[in-house]
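Since the structure comes first, as structure tokens, the remarks are kept for the end.
Only one protein chain is missing from this complex, and each of the others stays in its spot.
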């Protein structure tokens, strides 16, 4: 397919590589120049508008502000040439997704929310898990793109914001797993058991899953650099989850604990460490930090 | 080996079956009669003292009170005939394990703490994960028994109470996983996404591990009976974890949230439901219970 | 002084009455008509712009959105006639106050943040406690107005947003007091002690202060209507406090608990009850609701 791709961070670059590998024709654009280097086969365009056209446009930006800036404030939906569909893959708020769905409907551009689970190397391999919600017909047309980027696409019906809610729920569970490991390790250490030994047992048995193994390894090694997923981005996702929860009347005490812990971590200089550094908070609170 | 086994609850019966299958000679005793029915090949004895002798004695009782009653108040360590070692496999407090280690040392009976992870069917299959700590020499002698009951024995050194700390840490993480799923489902439902759909995605990807799959299935089906692991026993384990954490100066905010949620669940009649019923608390709090 | 007053809710009407009583000349405006009824002596004007001029303009609006709509989106600071100073008395976010301080500085209109503590009857009596921050010279000019409305003005220096931070801190402490009473009463009731008896003791001794006596009386009587301070407005203030806390890296676990409890209260239909109805959450959680 002829597709435009906006947002060439580590995740975006991996996704573009997967699209190219599958034979798609990709125009790429990034706010800061130079991000497209090494993406052999992609066509670098000069403006977001040139990327936002063709059979499909894909956006993979850092946060609400970036997406809002490019799409809404950039006036992309008012342009003469517009894409056949917009595959919006950033992790953003449910509220912004709802706004975007409405704006796209008025502009006559099908809007699909398709946030992903997976780290940059998984994106590079085209093995992401993609959470997808949007109009059936548009989702069907986007299938070749989704297949190129993902190991599996998980459909959540026609209402786009639901995919964003699912993504936030998943990240909330992921960060909860880190907090649970952090507290468990502080507890174990207090009783003379190295946290690494505890995690070796648990992440190879009851909790033998990617999230526990991956973050557990960082915690066991007390190694939080270079970051795979920045702690401050995790804090942003918890904030979005709390806001979306409040909007529909759902208390989330675990998310509240995460919020307080992440703020504490950032107040102690760990904003740009890996999210697993949340575990340091439990150690510090117990006087072992 | 010639072994006595005290405590024939669902877990204990499965463990005895595994011992018999491996050719061990097992004398069994249970406080209430009739519990040994169906354990063909086991020798039912009339008193705890008759079980607490031979090459090894194994205890698998419900809680601190039961173990203390049988061993300490029952005066088993003062008897003329005593076992070659005591394999203490109940989930008990770190403090009681410390007391027992001291009492056994005075009595000259090697004490091994060996709590387990696994449900009754796993015990039956001899596939438990056994957390083991105690004197090296005694642990070596107990190996044939541990091998009969477990898929793997995880060694945690010579100080017995550490195994109990590890077990409590594991159960804390397990119940935290349930709470995280409960909050995530309430959040998803608030946004129109069935909790079952959310969990189908997450427990098959990021969280594809036994704990998430097992408890996730109960939550997805909103089915909490018959219980696999009674909610009130989970509440007891959280209490033990909090006490042991306080004893070594470790705050555990997630455990505190679990405590409050489990109390709320019991106050609403779910004490004897499966532990997964903790998820109902999140639903109720959001007005969807 | 010649003063314009925007916002005639229950608080605003009381404040206008106090200004008139002290001999000030007051032009009043409210978004919805009819709100000025009974304010004998006040001059009702037809537009916010007519109120936002003279020696001083006072705003007392419900929230960020209302204030932003009238002042910023309404373009009041671009008008030809502008007031000698703006006394901004609404309970708003620290962030909006910072924005407004900057906008006013550019427009050359001195901006004073002066949120208040006190219920409508206290406003009517001119006995509010006023938290005041802004340029010294402007604050000095506003003194006759502050004296008319307040029992005492508490100065917090020249940076206006600090007064808003102080107001949010105060409301946080107030709602924390309600939660503490709610939990204490659920605890007491569980032990057979009527909550009213517990509060009678405590609010007449250790906690003999206006907040405890006032909200304690509502809780003791289990009477939450008519509302003095709407629960949903309290929830808004907690949200503003949490946002402002996150902005400066301060975890607030009590505020997080309040957030979850207030969301639960609203999910059960108590958004428009008095804030004291937060105590019902503790009762419900313990199965006595």
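Lettered A, B and C in written order, each chain numbered from 1.
We adopt the following convention: a contact is a pair of C-beta atoms (placed from the backbone, for glycine too) under 8 Å apart; a residue touches a chain by one contact, two chains touch by 3 or more.
Predicted model, so just to flag it, every value in this text is computed and none were measured.
Every visible chain touched by the undisplayed chain in the complete complex is listed here: A, B, C. For the chain missing from the display, the contacting residue among C:64, C:183 or C:274 is C:183, taking the whole complex into account.
Of the listed residues C:123, C:166 or C:231, the one in contact with the hidden chain in the full complex is C:166. Summary of contacts with the chain left out: across B:49, B:71, B:257 or B:279, the touching residue is B:257. Contact between subunit A and the absent chain runs through residues 253, 260, 263-264, 267-268, 285-287.
Although one chain is not displayed, its contacts with subunit B can still be listed: residues 239, 242, 245-246, 249-253, 256-257, 259-261, 263-264, 266-267. In the full complex, subunit C contacts the hidden chain through residues 94, 117, 129, 131, 152, 154, 156, 159, 161-162, 165-166, 168-170, 172-174, 176-177, 179-181, 183-184, 186-188, 190-193, 197-198, 200-202, 205-212, 241, 244-245, 248-255, 257, 260-261, 282, 285-287.
To be clear about the criterion, only the chains that are shown with their structure count from here on.
Fitting subunit B to subunit C on CA positions gives a rotation angle of 180°, reported to the nearest 5. Of all residue numbers seen at the subunit A-subunit C contact, over half occur in both copies; the interface is built from largely matching residues. With centres taken as mean Cα positions, subunit C sits 38 Å from subunit A. The set of subunit A residues that touch two or more partner chains comprises 245, 249-253, 257, 260-261.
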